[in-house]
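To start, the structure under review is shown below, and the notes come after it.
All protein chains but one are shown at their positions in the complex.
First chain written, first letter: the chains are A, B and C, and each begins at residue 1.
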Amino acid sequence: MNKIHCLVWNEFVHEKSDANVARLYPNGIHGAIAQALEEDERFEVRTATLDSPEQGLDEATLAWADVVLWWGHTAHNLVKDEYVERLHRAITQRGVGLIPLHSGHMSKIFMRLMGTSCDLKWREIGESERIWVVEPSHPIVAGVPETFVLPHEEMYGERFDIPAPDEIILLSWFQGGNVFRSGCTWKRGAGRIFYFRPGHESLPSYYQSEVRQILRNGAAWAARQPGIPSTPYGHQPQPLEKVFPNKEES
Amino acid sequence: MNKIHCLVWNEFVHEKSDANVARLYPNGIHGAIAQALEEDERFEVRTATLDSPEQGLDEATLAWADVVLWWGHTAHNLVKDEYVERLHRAITQRGVGLIPLHSGHMSKIFMRLMGTSCDLKWREIGESERIWVVEPSHPIVAGVPETFVLPHEEMYGERFDIPAPDEIILLSWFQGGNVFRSGCTWKRGAGRIFYFRPGHESLPSYYQSEVRQILRNGAAWAARQPGIPSTPYGHQPQPLEKVFPNKEES
Amino acid sequence: MNKIHCLVWNEFVHEKSDANVARLYPNGIHGAIAQALEEDERFEVRTATLDSPEQGLDEATLAWADVVLWWGHTAHNLVKDEYVERLHRAITQRGVGLIPLHSGHMSKIFMRLMGTSCDLKWREIGESERIWVVEPSHPIVAGVPETFVLPHEEMYGERFDIPAPDEIILLSWFQGGNVFRSGCTWKRGAGRIFYFRPGHESLPSYYQSEVRQILRNGAAWAARQPGIPSTPYGHQPQPLEKVFPNKEES
Partner (left out) sequence: MNKIHCLVWNEFVHEKSDANVARLYPNGIHGAIAQALEEDERFEVRTATLDSPEQGLDEATLAWADVVLWWGHTAHNLVKDEYVERLHRAITQRGVGLIPLHSGHMSKIFMRLMGTSCDLKWREIGESERIWVVEPSHPIVAGVPETFVLPHEEMYGERFDIPAPDEIILLSWFQGGNVFRSGCTWKRGAGRIFYFRPGHESLPSYYQSEVRQILRNGAAWAARQPGIPSTPYGHQPQPLEKVFPNKEES
């Protein structure tokens, strides 16, 4: 069986400018996410960052990828529009999956796919987050407990300005009084998208077992399917069925 | 313009057996809900209870109603199956709306329409509930603030065993760590359904202004539409379009 | 009761370059659509075209509008990006409704809101289209028969590259063997969108009574709601509920 090709993309900025983040994620946030994926033999994993050639979004890499996990925050605007459109085509036309993580809600690619501001409320006081599974039959939560706690997280709160998800799988409770749709899926063209809310750059959420399980499940779910039907668009001059010349309506 | 006919149905049991509930709702829970609706001139309101002839679900009453608001808790099983089926037909075949309230999540009619257990977690310690609007463009939340607090409520928590709603409009945060999909809509046949989570019989939630606004908005939204297209089912022997006798597929 | 302000926007190009279209729609396609709306006393109607100041999308006009009906085809690219973004803000932030009509599926504003190509198959041989109502309780089909025929229309066929609609209300059958999701709704931010498939510029679909009824129903459904809850985004430094300083998880 062919392996699922996972590209972990990270802007890789906080880790180089903030000593605490660097200590927490010595191989970058992408390193921690890649490690979580590599625990599963189904996956083959590569990483890319803003510093990579063509910002890690070259045609060869996107042709290789079945799913892209995306972490970005402070450098969204540095990602070139040209590469965003390339990634958009890979997702919508070729079926590459996308998993925007945490602050990736404001990445150019996610906003481009959603058509809305993707804005939300946020607060950074180290409060706790409790996540609840609301769609237990979904493969993204296989092996995950019905509820688990991230002891300290950045708060993300509703109203989250997204299109109504195809599926809402996880809801978050925050100590300070907010709630959030923390695990959501959409389909766009041939591609599948899974937004997953954790984790903040200064907190160890990507080392927590439940989060890692969901990353693996999500990557498997969103990854490009083999055998996607081709659906040519545009002018189809010939009818598929015979058309009557002198049609009369009943 | 014709008025919208609202039938407020209440089992009317707690009010007769519990002095605290009686003090809180001296005209019954149905009385408080009816009063909230009557503040809006668009509505004409009637009430019915388990004690009414045919449990308040006689054919004439259901023919009159455009929407039924349903409060039940301890006496779900006393509602006769025959009347539940009658109400089911009124909803699915004639387009009467249904608004199950609070513990109405386990009413026979709601479970019949959903096809699932409609079960949930609950806790009664007087904790606070904070409700968030997540679909601000929906008419059910017109004039409602983005968030409001019920100072004390019974907790209802996920997993709420319902089919994925057509629309999720409200999410609740509970002090004790739970979340809930508190305002949800579905369509079933010709009818429209709005589940709304508050309020517990021993608490004054139905006197709170935001709750009353949502009751009014919900009744207007769920009420039977004039002009519902008739969609006859069953055998349709004649094709609508001419069928070729010797069809050849391309 | 305040009237619903409808802005009928039409590129108004075919009518000036094609004598057949001009004969069919002597007051422009926008004129025929406006006339359909004006049959309903709930509406106040204005029209705008590419030739209008600021292409008819000036701030004052968009502040006035509750819903915009959009017909475009050959001149999508002439609509200035700046005005598209202005319209996008009016829809998503202020709740103005949008009704893209027919070839408006490739308008900049619809593609911007959907995040996909919005492409489809098409064929122009004058075949018949039969439309079916699949969601009879929806107000958009109030008073519409369960099925009706457009004797000659341009074919639009699946795969229609749109996000899964919140609601699919109408399906089309085409004589030549194709099907299409012809009446679909989405919510985006504070705004509501209804895509409606007919009608081709060289055909009299906008004079057909069922089409006109759906235009009126759709405008009423999509129009900006009064009382949309304000949902401020961004930094919310203060928790809404008291946060424990030394929280311990169970």
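In this text, contacts are C-beta pairs under 8 Å (C-beta built on N, C-alpha and C of every residue); 3 or more make two chains touch, one makes a residue touch a chain.
In this text the structure is predicted, and so the values were computed from the model without any measurement.
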{"item": "Identified contact with the non-displayed chain, of A:R130, A:H152 or A:R212", "value": "A:R130"}
{"item": "Given C:E15, C:E135 or C:E210, the one touching the chain that is not displayed", "value": "C:E135"}
{"item": "Full-complex contact with the absent chain, from B:P53, B:P151 or B:P226", "value": "B:P151"}
{"item": "Hidden partner chain, residues of chain B it touches", "value": "92, 112-117, 119-123, 125, 127-128, 149, 151, 155, 157-159, 161, 163-164, 166, 175-178, 186-189, 231-241, 243-244, 247, 249"}
{"item": "Sites on chain C contacted by the missing partner chain, in the whole complex", "value": "130, 132-136, 146, 157-160, 164, 167-168, 171-174, 177-179, 181, 240-242, 244, 247, 250"}
{"item": "Contacts of chain A with the absent chain, listed as residue ranges", "value": "95, 128, 130, 133, 135-139, 141-147, 166-167, 173, 175, 187, 189-192, 225-232, 240-241"}
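As a working rule, only the chains that are shown with their structure count from here on.
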{"item": "Chain closest to the middle, measuring from C-alpha centroids that were averaged per chain", "value": "C"}
{"item": "Same vs different contact residues, chain A with chain C, by half of numbers used", "value": "same"}
{"item": "From chain B, the most remote chain by mean C-alpha position", "value": "A"}
{"item": "Separation of mean Cα positions, chain C and chain B [Å, integer]", "value": "30"}
{"item": "Separation of chain A from chain B, taking each centre as the mean of its C-alpha atoms, in whole Å", "value": "35"}
{"item": "Of all residues in chain A, the ones touching two or more other chains", "value": "157-159, 164, 177-178, 240-241, 244, 247"}
